[in-house]
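Missing here is one protein chain; the remaining ones are kept as they sit in the complex.
Up next, chain A:
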Amino acid sequence: MDSSEPSPSGEPDDRPVVPAQRSDQDAYLRVRDLRVRFDTEDGVVRAVDGVSFAVERGRTLGIVGESGSGKSVTSLAILGLHDPKRTTITGEISVGGRQVVGLGDEEVRRLRGRDMAMIFQDPLSALHPYYTVGRQIAEAYRVHHPKANRREARQRAVDMLDRVGIPQPARRFDQYPHEFSGGMRQRAMIAMSLVNDPALLIADEPTTALDVTVQAQILDLLADLQAEFNSAIILITHDLGVVGQVADDVLVMYGGRAVERGSVEQVLRAPQHPYTWGLLSSVPSLHGDADADLVPIPGNPPSLINLPPGCAFHPRCRYADRAGSRSRTEVPELRPAGEGDSAGHLVACHLSAEERATFYAEDIASVGVAR
């Protein structure tokens, strides 16, 4: 391990002061300095490299980033779904007060599906093609309710199908996933994940595989269910538009690290990291000019085996030179972005608050011209 990095078990006091995001101690899910590494033939992949966040019940955290930014790996680590032989996970993951990292297979299995559940991107491939939708939901119920008989499990599954807005749930129970439409399949997937009333729900790109009109319905449904079940939700997406719609807090990830964190208002109104600026200008605006050009972020996401030294974003950052050679030698730490309104807003950037303000204004202006 690189000796310059803080040790995974390091106490909060040997790192920069990170203001608690609301009251971290009460949060249902607490992740601190999470590191996930895979041993591959090509080398060690640092998929997640020191990420911390917390989610309370009733709130939604949006994790945003390109593919390979570490957002999905983070969620799989929370559920303990990585192959322990090839994966090294360090740091803390606390779910409802229980430490998941280092917990035995069997103990994590008991938590999975009961206290924490997951919705996957493509419901067609995430549901088993050979079993009826209802049977799969009932199965999820019976794993954690071994005393429930077949009829009770069926009733529970039908109720859940009904709850997520599937018409004729009793008839739909006996149908196969391929007989469902894409939106209905994702609803069924949500019904399955909520069948045990979990306190934590992780939704990994839940709307990416769906039609735009269906996307909005699914997001609304998630918001409704959250109000009803008071669950903590992690919404993983590459789409800041989706985040703006449903999330309370945002975590922006790049190259396995957190580059910006804050409330939705803070991050979307006053984004601090040049990478976030790039993400924002690559989102089509519903209210803006329909002919406006979308500005892609130049370059490609970095290789997680061989991250660029210093700030991992510097090869794609047009302001990297302004920060001097530090951008290529020193990994920027996640620090408070400013004071006042920006309390709790964190950014990992070598630029000073003033520089960021100036460059962001320039950035908007240049995008504005393109639009």
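The rule we apply is simple: a residue touches a chain if its C-beta (ideal position, glycine included) is under 8 Å from a C-beta of that chain, and two chains touch if they have at least 3 such contacts; residues count from 1.
To be clear about the criterion, contacts and distances are computed from a predicted model.
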{"item": "Candidate names \"Dihydroorotase\", \"Putative peptide transport system permease prote in\", \"N-terminal double-transmembrane domain-containing protein\" or \"Xanthine dehydrogenase\"; UniProt protein name, chain not shown", "value": "\"Putative peptide transport system permease prote in\""}
{"item": "Contact residue for the chain not shown (choose from A:V36, A:A54, A:A140 or A:L280)", "value": "A:A140"}
{"item": "Touching residue (missing chain; options A:R98, A:H128 or A:R171)", "value": "A:H128"}
{"item": "Which residue of A:A27, A:A77, A:V101 or A:A117 touches the chain not shown here", "value": "A:A117"}
{"item": "Interface with the unshown chain - residue positions in chain A", "value": "79, 81, 85, 109-114, 117-118, 120, 122, 125-130, 139-140, 143-144, 176, 178, 192"}
